[in-house]
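Subset of chains shown; positions unchanged.
The letters A, B and C name the chains in turn, as written, and every chain counts its residues from 1.
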Amino acid sequence: MPQSKPVNYSEASSEVRAVFDDIMATRSINDVNNYWKHIANHPPTLKRTWEAAKEVMSTGALDSLVKEMIFVAVSASNGCEYGLRCHTDTARKQGMTEEMLGEVLAVVGVASQANILANGYQIPVDDDY
Amino acid sequence: MPQSKPVNYSEASSEVRAVFDDIMATRSINDVNNYWKHIANHPPTLKRTWEAAKEVMSTGALDSLVKEMIFVAVSASNGCEYGLRCHTDTARKQGMTEEMLGEVLAVVGVASQANILANGYQIPVDDDY
Amino acid sequence: MPQSKPVNYSEASSEVRAVFDDIMATRSINDVNNYWKHIANHPPTLKRTWEAAKEVMSTGALDSLVKEMIFVAVSASNGCEYGLRCHTDTARKQGMTEEMLGEVLAVVGVASQANILANGYQIPVDDDY
């Protein structure tokens, strides 16, 4: 038995279809990606996380592309292939070049190394921070 | 015995002083912060990580402020207080508002939750990524 | 060369067979799963971790099913496919429905997001905890 099966539009409840419709309308696409089809196994999580993503990932004080690159950074740090591939794809469509991706990953690597050294030497926070 | 003691300029070797001098000149400051004083217990790591930070964190294809915010995001994700406090301070000095910080952390939270759901439902990567 | 090869019963030492026999008897199964076959490459680890699992995962102050769901939660958080798939399977056999799995994963997602925000805002522990 697989961990989960995708819920396709044709077999979805009206509650799930309403979310799928909103995703497709918001993003001007004809079908939702695997993420939403699988999360749809738990309709309250589908609705809640879609509404959170729509609110959080759209342009606000920060540009949408910057947010997508932060999502890529966190997914690389967490080692999550799905999140990484999906949001790298979105960021590329919004203009992220390969050089920009290279810099995102370079920062994640340098930051993780610095975090470990700060832990390893138990460095006290400076008084003026 | 503490995990590590800071190496102050007055007691530092010429090798360590050369790095401290470069940090102070590059950043126009009069003293290095605790991070570099503690990392100086292992001079090759001090030199290597300073040169990496100088190269990676400066403006390139991405703006320095975007890089600082990615550093904040990774440090929040890793739960590293030192990295978080230090780079939040730097990002604020470069213009990050509290609303921008709020959006950075909101993205990290949403991305981590999405990574966990992608793992938990074992969602296959879409063919068109 | 693969990272490790499975140790099958027919080729196992008497020390390994004794553990395999106890696993099969305890769980009323005819063969051990891949986990134990691969861990058997280091017999002391096989014996030690089997005895720990047998002690910790059986019903005590907490019901075995609750423990299996906590195991699923930790494996999703760590992004470990093997642990996730194996213990989701066990929990389903003990009565976990898809709705219960959905709630387990929803809690893990919400908790991880809350942990990151607690880190990101450096929230002090309340006096009355």
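Some points to look at:
In this text, contacts are C-beta pairs under 8 Å (C-beta built on N, C-alpha and C of every residue); 3 or more make two chains touch, one makes a residue touch a chain.
Since the structure is predicted, the reported quantities are computational estimates derived from the model, not experimental observations.
Assembly remark, whole complex in this entry with 3 chains visible in place, copy number of the identical chain is 6.
Quick note on the criterion: only the chains that are shown with their structure count from here on.
If you sketch which chains touch which, every chain touches every other chain without exception. At the interface between chain A and chain C, under half of the residue numbers appear on both sides, which makes the contact a different-residue one. With centres computed from CA atoms alone, A is the chain lying nearest the middle of all the protein shown. Relative to the C-alpha centre of chain C, the farthest chain centre belongs to B.
Chain centres here are Cα means. That of chain A falls 21 Å from that of chain B. A separation of 34 Å divides the Cα centre of chain B from that of chain C. Inter-chain spacing, taken between the CA centroids of chain A and chain C, is 27 Å.
Counting only residues that touch two or more partner chains, chain B has 77, 81, 85, 104, 108, 110, 112-115, 117, 119-122.
Every residue of chain A that touches chain C in the complex is listed here, in rising order: 1, 3, 41-42, 44-45, 49, 78-80.
Across the complex, chain A is touched by residues 79, 84-85, 88-89, 92, 98-99, 101-103, 105-106, 109 of chain C. Those residues of chain B lying in contact with chain C across their complex are 72, 76-77, 79, 81, 84-85, 104-105, 108-110, 112-117, 119-122.
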